[in-house]
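The structure under discussion is supplied below as structure tokens; questions concerning it will follow.
Of the protein chains in this complex, all but one are displayed in their positions.
Going in written order, the chains are labelled A, B and C, and every chain counts its residues from 1.
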Amino acid sequence: MATAVQTVERENYLNAGYGLKSWLLTVDHKRIAILYLISITAMFFVGGFFAMLIRLELLTPAGDLVSSDTYNKLFTMHGITMVFFFLIPSVPAVLGNFVIPLMVGAKDLAFPRLNLLSWYLYMIGATFALVSMISGGIDTGWTFYTPFSTTYSHTNVVGTALGIFIVGFSSIFTGLNFIVTIHRMRAPGLTWTRLPLFCWSNYAASLIMVLGTPVIAITLLLVALERLFHIGVFNPALGGDPLLFQHLFWFYSHPAVYIMILPGMGVISEIVTCFSRKRVFGYEFVALASIAIAVLGFLVWAHHMFVAGISVYAALVFSLLSYLVAIPSAVKVFNWTATLYKGSIRYNTPMLYAFGFIGLFTVGGLTGVFLASLAIDVHVTDTYFVVAHFHYVMVGGMVMAYMAGLHFWWPKITGRMYPEGWAKLSALLVFVGFNLTFFPQFVLGYMGMPRRYHAYPPEFQVLNVLSTAGASVLAVGYVLPMIYFVWSLRYGKLAGPNPWNAVGLEWMTPSPPPTHNFDETPVVTWEAYDYEHQPEEEVAVGH
Amino acid sequence: MWKNLPLFPEQASSIAGQVDGLYFFLVAVSAFFTLLIFGLVFVFAVKYRHAVHLRAEQIEGSLPLELTWTLIPLGISMIFFAWGALIYFQQARPPRGAMEVYAVGKQWMWKFEHETGQREIDTLHVPVNRDVKMIMSSQDTIHSFYVPAFRIKADVLPGRFTSTWFHATKTGTYHLFCAEYCGTQHSGMIGEVIVMEPAAYQAWLANGGATGTMAANGQQLFTQLGCATCHRFDTQGRGPNLVGVFGKPVQLDDGRTVMADENYIRESILSPQAKIVAGFKPIMPTFQGQLTEESLGALVSYVKSLSQPQQKAAGGAPEPAATNQSN
Amino acid sequence: MALEEHRQHVIPVGIYVGIWAILMFLTGLTVFVSFIELHDWNIVLALVIATIKATLVVLFFMHLYYSTKLTKVTVIAALFFLFLLLALSMTDYLTRGWMTSPGH
Partner (left out) sequence: MDQQRETSTFGMWLFLVTEIMFFGGLFCAYLIYRATYYEAFVAGSQTMNIWLGATNTAVLICSSLTMALGVRCAQIDRKKMMIILLLITMLFGLAFLGIKAIEYHEHWTNHQFPGPNFQFEGAEAAGINPQNIQIYFSLYWAMTGLHALHMVIGVGLVLWIVIAGARGRYSPDYYAPVENVGLYWHFVDLVWIYLFPLLYLISKKHGG
């Protein structure tokens, strides 16, 4: 190992300083990405712990493992942790933070200090949420529906809402930073049509962060005020309209699904091209589809409210618009598939995850079409069908993409390879475990099992047992990478600057990159994913 | 085995078959596209693997293909939309002449009251082959009335009536779930809908222990609360005469016209100034906080009874519900 | 001075003062017309005046008139999404009373 260590001892962002202060006060986007990586991984396992307890409770029809109040807190805290503290920051704040400045050939994001502030806001928000969870928890569901959250819940609603309010600003500042960076910091020659699709999709997600997040912030603020001062804005007993809360909540929270999935789509575009050695099929369409999803995503929110008491005519409008947002997602899937055609495909772990993503996202997307259909939605909304659908999109889609990206850029981030065999095993476990967990839930949902049920009629048991079994497989699939990633930090093979022989500016600088990213500003003279002119070298790790 | 693992809910309403039809169509189309994508990914991944296909062939893209896979999904989804919307439209409009049941949701039980005055909790008896309209409100948080076998669901809101309807086609006992999370015993807010032969239903009604019809109870309240002093059954009252009002458009003093439905009656009782009938003064006091959900239901039922055709035939007699005042 | 103008347009003091005078006048006007009963037109007029004032502030005090296209697009996008929030919410609230006739 001694020789290996010596070769790494080149000046890079990791060895630029060692003290705690050099990390906590860093303005280097790469170090901030690492800070995020550690924090969101912790939150992921907190949320995962809640999920395991939920699945264990649902093994039997009777509510016997935990009390109903505890169960309600578990699914609420699972949702809040996963949505606001893991999924939304996952790809943007970790991978985007690390890779986007490298991809555009800049030495950092446009506002490095704002970036650090984002992380601190995240930590403060997470602290509020965690303290609220530990000191009694919260039981409103992650959706905070009024008047339950404002009047009838006796749990720590205000503390949690405040946590989400604060983490919202973390998200806003990250999005703002990305937009400005992509607009103004691109290297000479890096035109919009040469921009990697990962940048496009993060740009689109950033638009939603900037435009949508403030609305959830003010909405949760009003919920907190309602609880504290009984201002009546959302409380029907005081003349307010609970549907207004739902409108404002979903105005953000539906597009927020695209904050989660769009950056994931960007990861898949990078990986599919790299491991099939091809330019992406229909670059412009994939790029513009990201923007279309971001914009159309704002027009469909009330499809969460078809049975909530909104007007029939509004329901018709929102149903129609909901179908439109499905189209650009379909376009992306078709283009990725076409990219594989006549490629030269290697089965490295990131690619396996990408295959998984394409398949599971297809299922997730198509079942979304079921929910856009008014008559079907009436039957399956608020049942396990919805639970299965959004887990297919968020876990089958987003978490798969996050894992794909983490494996793909791990050598860039750490300078070392992860163990390929173990990684393939875990990818397989995740895929199998995931389907076993969530596919039965589609059937449960159509059968009529409502979501958020602590106890359920006995005829639903078999499918629930299957689901719990799948969840245990899934858990193993997620713990494994945790172990081998840490292992690889010390024992992984040295990666070299470009282990995948990929194109893109991030691969043209050493791994790990120096603090200033590039010794001199790169000049781009080639199109995106120019694999045609990339000399064929053997990829570092087997295929 | 299949008794423990049913894969499909029973079809017990007129709408269930239609919803399932659309569902099968969606499943078929989705299965086709899923298999298409899975198949293509699998075939390409095997056929063009690096071991046998050393160099990739660069393809830029293709406008015709992009248009194909934009327009075909768009076309298919418009079929989904139209089909789903047609069924939804039926679901949203309760048919004329439906029998009405008032439901009040509260943490964590369902309270039902039939027009004839029978009350029940967590169990709802209805006759088979008859349109039943549910008029629902909540006295605390949001609940949702969900009967999977009927494929219907509607949120039950505080401060407002919502409604849904069904036409049961099969006798039997079906699950009733609360589908909107409502707190501690959310999963305990379940019950049964018992669909009976009409004769059995009549027999059940007879044993229901009703204390006067809803309309009669409403009429009593109407008198007790002093409504009758202004809302007289002639043109001399300081408030509008309520005979024949329900279900008709009402001209307001600011020029708008609204339909006198359940929510209009409710609002007129609780926020009288919101909509002033043309030609009247805004003098009615609010009854906010003085009436339970059940009382509101009774008052609405009474106002409705004032618009039943047979009463009008009786020459606008102001005592339409009197015959049932047994106590 | 030539150098500064190259960096960013320096707006003459006169324009600022002129805009200020218009804004003050419009404030007086909006108060004045609020005392005249114009029924539904009161709110329309009040909002039109407010929008004129806001536009003047954005264009001149905030230099949008002299800014890059990107900044202009940003502002328009913000207004567009605000419009979406208001308009699509209203599709629900304005049409709730419509569905009254029974089926069959």
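In this text, a residue touches a chain if its C-beta (ideal position, glycine included) is under 8 Å from a C-beta of that chain, and two chains touch if they have at least 3 such contacts.
The structure displayed is predicted, hence computed values, not measured ones.
For the chain that is not shown, the touched chains among those present are A, B, C, taking the whole complex. Here one chain is not drawn; of A:Gly240, A:Gly396 or A:Pro450, the residue touching it is A:Gly240.
Checked against the full complex, the one of A:Leu74, A:Leu87, A:Ile138 or A:Ala217 touching the unshown chain is A:Ala217. Across the entire complex, the residue among B:Val101, B:Val245, B:Met284 or B:Val300 in touch with the chain not shown is B:Met284.
Annotation: of A:Arg10, A:His154, A:His230 or A:Arg490, A:His230 touches the absent chain (contact as defined above). For chain A, the residues touching the absent chain in the complete assembly are 110-111, 114, 172, 176-177, 179-180, 183-185, 210-215, 217-219, 222, 225, 229-233, 238-241, 244, 247-248, 251. Taking the whole complex into account, chain C touches the unshown chain at residues 1, 3-4, 7-8, 10-11, 13, 16-17, 19-20, 23-24, 27-28, 30-31, 34-35, 37, 42-43, 46-47, 49-50, 53-54, 57-58, 60-62, 68, 70-71, 74-75, 77-79, 81-82, 85-86, 89-90, 93-94. Those residues of chain B that touch the chain absent from the view are 270-274, 282-286, 288.
In this section, only the chains that are shown with their structure count from here on.
Think of the whole protein's Cα atoms as having one middle point; the chain whose own Cα middle lies nearest to it is A. Among the other chains, B has the CA centre that is most remote from the centre of chain C.
Averaging C-alpha coordinates per chain places the centre of chain B 41 Å away from that of chain C. Multi-chain contact residues of chain C (touching two or more other chains) are listed as 99. Multi-chain contact residues of chain B (touching two or more other chains): 92. Within the complex, the chain A residues that touch chain B are 63, 68-69, 72, 139, 141, 145, 147-148, 151-153, 236-237, 239, 241-243, 276-279, 281-285, 306-309, 312, 315-316, 319-320, 323-324, 326-327, 330-331, 333-335, 337-338, 340-347, 355, 358-359, 362-363, 366-367, 369-370, 372-379, 381-383, 443, 446-448, 450-459, 461-463, 531-532, 536, 543. Contact residues on chain C toward chain A in their complex (touch as defined above): 70, 77-78, 81, 84-85, 88-89, 91-96, 98-99. Considering their complex, residues 3-9, 15, 18-19, 22-23, 26, 30, 33-34, 37-38, 40-41, 44-45, 48-51, 53-62, 65-66, 69-70, 73-74, 77-78, 80-81, 83-89, 91-92, 107, 140-142, 144, 146, 148-149, 151-155, 157-160, 162, 175, 177-188, 190, 271 of chain B touch chain A.
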